[in-house]
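This report concerns only the one structure given below.
The block that comes next holds chain A.
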Amino acid sequence: MSARPALRVRDLTVTFGTARGPVPAVRGVSFDVAPGEVLGLVGESGSGKSTIGLASLGLHDPARTRVEGSIQLGDAGTELVDAPESALKRIRGSRVAMVFQDALDALSPYHTIGAQIAEAYRIHHPKTGRKEALERAAAMLERVGIAAARASDHPHHLSGGMRQRAVIAMALINHPDVLIADEPTTALDARVQHQVLDLIRELQSETGTAMLLITHDVGVVAATCHRTLVLRDGEALEEGPTKRLLTSPTHPYTRALIGAAPTLNTPPGTRLPTVDDPKPKPRTKARLRTAPDRDRGVLAEVRDLRVDYPGRRRARPHPAVKGVSLHVARGETLGLVGESGSGKSTIARVLAGLRRPTSGEVRFDGRDISGAATSTRLRRELSRYVQLVFQDPYASLNPRHTVEQIVTTPLRIHTDLDAARRRKRAAELLEQVGLSASHLSRHPHEFSGGQRQRIGIARALAVQPRLIIADEPVSALDVSVQAQVLNLLMDLREELDLSLLFISHDLAVVRHFCDRIAVLKAGELVEVGLRDTVFDAPSTPYTKELLAAVL
Partner candidate 1 sequence: MPVFTPRATAVPALATAAALLLCSCSAGAGANTGADKARNSTAAKSGQRLTATLGTAKDSQGPAPEIPGARKGGTVNVANEADFPHLDPQKIYAGERYSTSLLWGRQLTQYQIIHGRPRLVGDLSTDTGTSSDGGRTWTYHLKNGIAWEDGKPVTAQQVKYGIERTFAPGFEVGPTYWQPWLTGTKDLTEAVKKYGGPKKDGDLEAIETPDDRTIVFHFPQPQSDVPYMASQSSSSPVRKDKDTGTGYDVKPFATGPYKIVEHKLNKSLTLERNPYWKPETDSIRHAYPDRFEFTFGKAALNTAQEVFNGQGTGATTLTTKDKLPPELISTVERDPAKRKLVVSGSQGAYTQDLYIRNDRVTDPEVRKAIHYLFPREQARQVLGGRYAGDFATTLSSPAVVGWKKYDLYPVAPTGDIAKAKEHLAKAKTKVTKLTYAYPTESPQDDQVAQVLADAFAKAGIKLVVKGLQPGAFNDQIFGGEDSPYDLFLSTNSVDWPTPSTLLPLGYESHLDAVSNNTRYSNPQVDKELSRIAKIGDAQKKAEELIGLEETVMKDVPLVPFLYKSISQFRGEKIGGAATHPIYGVPALANVYVKNS
Partner candidate 2 sequence: MAAVSVAHAFRRDRFGIVSLGVVGFFLLLSAAAPLVAALYGKNPTEHYGQNETGLLSPEGLPLLPNGGVSAQHWFGIEPGLGRDVLTQLLYGMRTSLLIALASAAVVAVIGVVVGVTVGYLSALVDRAFTFVCNVLLAFPALLFLITLGPVIQTRFVGPGEDEPAWMQFAVLILVFSAFGWVPLAMVLRTVVRSLREREFVEAARALGASRRHIVFRELLPNVWAPVLVHLTLAVPAMVTTEAALSFLGVGINEPIPDWGRMISRGSDVFYDDPTYMVFPGASLLVFVLAFNLLGDAVRDALDPHTVR
């Protein structure tokens, strides 16, 4: 480590000009990153972490953004704040490079990855010929684990992991002094995330590049960063070596942030700490039910379920679920785990009567409901007992409806309550999910993500269903909010004696929340069993692999 840091940020303040006046996104943040060091910037959405990343490259729209303070680069201490565009152009991509979160979005769909990487090289080596640049690009692709032959592929032909590797290759082709990685692995499945993080670390330590890793995931920080800076509402809360920060955080927010996300060591079913309630009291009656009450009987089941998606044009149909048999017992919470494309959401939609199975049996309470997707009447009956909670709390609420309309819609459909009664019931429901009756007349966009998810839960509870299917209900939420929602769901489960089908890609959350676990891989059931059995003694290599990838 040299005397001067590779990146030196002092009193950085970034203000956005909006229609409603200036809004500060970053307030007086200072930090250093030494060569070869990895600094983690951790925070929830709106904490300003990505803004710092963009400011370091001067990528903000100058017309709408004011950047104050100082960002200095390397030994020479080149000042980036208020530097002329021509100077920034020379620095971008050569001395400071960036890896963005969504590789599909970050790569041009119109050019081959080889050409895009070669371009990154040629911009800063203008004397290089096109051919030579392409050769270098191919070599760089090989280095990040992509066959050179694929250089002529367009991004949409690559898998998510490969795309992210390509983006990394592009960022590193000029051996930058500083690499800024903004949520580089968030969109990836756990196993791929692991691989990509390993790759970044490997390359970074190989070249001695200083790295700023921006993430919301404490797990990622723990696995990758030397030091960590915690951000909240644009301000730096706490900074220190990662290990110290994780084990003995000084700030309560840091503590909550670390504790909010369940890990594989968190006692299952316990109340999770949140920012408002950093040290929750243990539950009055801890749910440690590891053995399901078999005698309570099967509520919903699929047997030998096959679902094919019709192929585009005349292509062969693509199977999403290939012969899965599962059941949810009364009062039980079944966790459905798998990577993207494993068919878990399809199974949920079949059980909710939204998708017609290609073959196999689907029963609810002993009744065949496989035709619900095509029969409005049957689906209506089914929906009296089965309700869904969706992943995206914004998309699943009609933006043009008020909360009252949203929550009372199931009541209109399934009950003959009059408007006043429906309103009263809606108010009750809102109280039940931790909102107030005064929210009834508002629209969804006036709420935060967590509140919206509560509204979704209230809607699902309105007709007092017997089974709730929750499809990734917390994966779009910040960790602290995720904890709140999980806490709420656990409370409601106790109060209302609900049966749940809980779908998630996050093994730690599933372990924390569910009684029984089913593991899916590419449309097939890999393993199913009691929570502790699956987690403590996984019987298949795939499950083991999944567990190993959990950070």
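Keep in mind how these were chosen: all candidates are chains of the complex that A comes from, given by their letters.
In the analysis below, a contact is a pair of C-beta atoms (placed from the backbone, for glycine too) under 8 Å apart; a residue touches a chain by one contact, two chains touch by 3 or more; residues count from 1.
All values reported here derive from a predicted model rather than from experimental measurement.
Asks: Given the candidates 1 or 2, which is the one that touches chain A in this complex?
Replies: Of the listed options 1 or 2, chain A touches just 2.
Asks: In their complex, what parts of chain A are in touch with candidate 2?
Replies: Checking each residue of chain A against candidate 2 gives 19, 352-354, 376, 379-384, 386-388, 390-392, 395-401, 409-410, 413-414, 443, 445, 456, 459.
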